[in-house]
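A single protein chain has been omitted; all remaining protein chains appear in their positions.
Chain IDs A and B follow the sequence of writing; residue 1 opens each chain.
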Amino acid sequence: MLSTDRYFDPDPKQKSAAMELYAGIKDLPIVSPHGHVDPALFASPERRFGSPVDLLIRPDHYVLRMLYSQGIPYEQLLAPEDARETWRLFAANFHLFNGTPSGIWLAHELETVFGVTQKLSQTSADLVYDQIEDALKGEAGSPRALFERFNIEILATTDAAYDPLEQHQALRTSGWKGRVVPTFRPDDVVKIEAPGWREAIRKLSAASKIDIGSYADYIRALEQRREFFKSMGATAIDCGVFSPATAELSTQTAEAIFQRARQGKATAEDAASFTAHMLMEMARMSAEDGLVMQIHPGAYRSHNPQVLERYGPERGFDIPVRTEFTHNLHPLLERFGNHPNFSLILFTLDESTYGRELAPLAGAYPAVKLGPPWWFNDSWNGMKRYFDQVMETAGIYNTAGFNDDTRAFASIPARHDVWRRASANWLAGMLVRGFIDREDAEKMAAEMAVGLARKAYHF
Amino acid sequence: MLSTDRYFDPDPKQKSAAMELYAGIKDLPIVSPHGHVDPALFASPERRFGSPVDLLIRPDHYVLRMLYSQGIPYEQLLAPEDARETWRLFAANFHLFNGTPSGIWLAHELETVFGVTQKLSQTSADLVYDQIEDALKGEAGSPRALFERFNIEILATTDAAYDPLEQHQALRTSGWKGRVVPTFRPDDVVKIEAPGWREAIRKLSAASKIDIGSYADYIRALEQRREFFKSMGATAIDCGVFSPATAELSTQTAEAIFQRARQGKATAEDAASFTAHMLMEMARMSAEDGLVMQIHPGAYRSHNPQVLERYGPERGFDIPVRTEFTHNLHPLLERFGNHPNFSLILFTLDESTYGRELAPLAGAYPAVKLGPPWWFNDSWNGMKRYFDQVMETAGIYNTAGFNDDTRAFASIPARHDVWRRASANWLAGMLVRGFIDREDAEKMAAEMAVGLARKAYHF
Partner (left out) sequence: MLSTDRYFDPDPKQKSAAMELYAGIKDLPIVSPHGHVDPALFASPERRFGSPVDLLIRPDHYVLRMLYSQGIPYEQLLAPEDARETWRLFAANFHLFNGTPSGIWLAHELETVFGVTQKLSQTSADLVYDQIEDALKGEAGSPRALFERFNIEILATTDAAYDPLEQHQALRTSGWKGRVVPTFRPDDVVKIEAPGWREAIRKLSAASKIDIGSYADYIRALEQRREFFKSMGATAIDCGVFSPATAELSTQTAEAIFQRARQGKATAEDAASFTAHMLMEMARMSAEDGLVMQIHPGAYRSHNPQVLERYGPERGFDIPVRTEFTHNLHPLLERFGNHPNFSLILFTLDESTYGRELAPLAGAYPAVKLGPPWWFNDSWNGMKRYFDQVMETAGIYNTAGFNDDTRAFASIPARHDVWRRASANWLAGMLVRGFIDREDAEKMAAEMAVGLARKAYHF
């Protein structure tokens, strides 16, 4: 059973202050401005999640990679035919998640979403499986029902630049009131070095109805798609890049690289220049159309080629690398950092940049906000480090509140709960130490829970 | 109202130990061995601070950049004609500083220096303004009176190599007892890549009465100026460099670079070599004349060119970069690291170097001490990280106590108070955990408050 005072520091004064602050924010709606939930889940009221394994294991690379790291073959985890066997394997190894965010999220989901109060283990595996399976079958277990029960005010998905947004369209025309908006993600059409780039450009041509033969066509197509996303409710774009290097190319150079890419002759250097240039272009477009720009840099994707080849990407082998922002973002900020219509939200997997680079940038440039602790750092201790390393320099008002950034829809309340508890605990710590007073602490708690995200993402 | 137990950890045992340790050090005099206070403040007893905005906002780039980061234009902050309007803007936005060191320092200053006990806000803005304005008018609000009231034992300023130190001279001859000493800062005359370098050399020629036509003249002039600073009470020099790279050039190479610089033809590579070489030269001179050498590396200065052009430097856009010490300092330490007359105090904006590079260097080389948490890290949590990451490896005796490093004179007691409370809290944490006993904790507290700074700076 989850205790009501869970996670909070044990000191009685701090804990009681934390519980009071938490009580004031726990029932606020969920604002989810960045994530990877499939919009198709909500396109029709008939949609269901499938088996407990379809819901909780297969789409969750945090869970998969932990099991794989202990020698459990991906075959046994991804084999579609025997969900219950996979569940048993997972349950028998649930101790691997002790002390990890996945462990906490899962316990929270099981209890609050599915009413499971036993600890998951080899013994309880079947019972728990049945309980979840039952819950998922009924209408109360449908994606739309959970969306409403979770009190989600707005949920942003992440969608390729060429995505026709049919699911979003279906959802809108269905008359359902849930607010689900797309986010424009141009990665596929920017990564000229990727094997699928030319196919992505063909899709972009098709989606934009612009026959993309030149760099100028390409830019026009992107501008047009951004307009379309905006018309579908998008307020933001997202750039997933290896490096946050930014640099402006001349139109001629950009065109030359673009043509080499079309012929499959772009070099690695071309690719790096083009990505750096396209971050500048995305910033320029954002300064024009007002879409908030996000940058998620610093992951070495699919580090394990054997796993990539056999099981595809997103199997837990995206490994962070050292990331540099001060030099890399200089060209972009030189041009757009003071622009009144431009807003840039930065993320990092390299915590050494929190205090050294990101908080000073966010604490000075009007265009820059710092996104919440991301991915490996989206955890109780990751949040503590973020608060301690970022807030003294940037203040909370230069941060962007919380993102759950998940494709595991049922874990969304659990993730926001950890953030709200962590915020309340941090603010309580400052309150009992006399850094802030109660009035400030209460306002800050509400800002961190929903206000900052609403403002940063223009909701 | 400030509570007497503020900042300390809430655990009752640790808090009471911290309060006892703090009680033993809170009234010790202030030793301020590095900072940027204007010596002219003390040159005559008639000198006053000006308006509350002149004192608390305009010279404080921590405050300015936070307001600017939230979209408040610099025009409104720096416009000299309407101080009260600027103050109101500041007061209405004071929540931006919640949980930041500036917020804490300002609250402390307002209450202890100016007797303001209300919280600053839009509502209280005018009342507080009047109260400060009144306090600043009388003799009790004069710089000299505050210096005495603050119980400052010694205050070191930072002065260009060519500075005639007239204010220091006036202060000395005035018969006032306050001890204010200069620090020799050669940056302007070393940065051959800066537009103002040739002008700086002309000033150095004038100050030293040496017509500087060659590298040898230049070195002689620097040696002579150091001698002069020493005669004026200086015990230290300070080098603010982008990188702490050190490397010795041959005299011929140094001369050749120097001549290229005089002709405005020095390359970026020349500049980097020359800076690295001049760190070696400064160390050599320090080993000879005994002036303690400080290095403050790692800031990308004036990262925002639009702000630089319109509002000048020191507007909050100096952004830290990753810094490397182990390789960079090797040439210097190879030559001077064991020298009995050489003392080097290192600072960093890159906390990842605390435990990895700086504590191991300070914990081994007799010449090396580690300076206190600097700038963005001069904060409650910054101090905690410093204690936790540095002290186990270096021990406290290889550190240099505290620097306030400020140009905001009235904030000096507030800054030292945070350090003393943080030290007491940290030592109390070790005491209640049995890492040290009370006798050690009391000695260490006094060392950290004043003893280490006196020793490290040869006061």
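Note that a residue touches a chain if its C-beta (ideal position, glycine included) is under 8 Å from a C-beta of that chain, and two chains touch if they have at least 3 such contacts.
Here the structure is a predicted model, which is why all the values come from computation and not from measurement.
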{"item": "Contact residue for the chain not shown (choose from B:T4, B:T267 or B:T326)", "value": "B:T326"}
{"item": "From A:D9, A:D60, A:E133 or A:D187, residue that would touch the chain that is not displayed", "value": "A:D9"}
{"item": "Those residues of chain B which, in the complete complex, touch the missing chain", "value": "11, 13-14, 324, 326-327, 330, 333-334, 337-338, 340, 352, 355-357, 359-366, 368, 388-389, 391-398, 429-430, 432-437, 440, 443-444"}
{"item": "Residues of chain A (touch criterion as defined above) contacting the omitted chain", "value": "2-3, 5-11, 65-66, 68-71, 95-101, 103-104, 119, 300, 303-307, 316-322, 349-352, 376-377, 379-382, 384-385"}
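Here is the rule we use: only the chains that are shown with their structure count from here on.
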{"item": "Chain A and chain B, separation of their C-alpha mean positions in angstrom", "value": "40"}
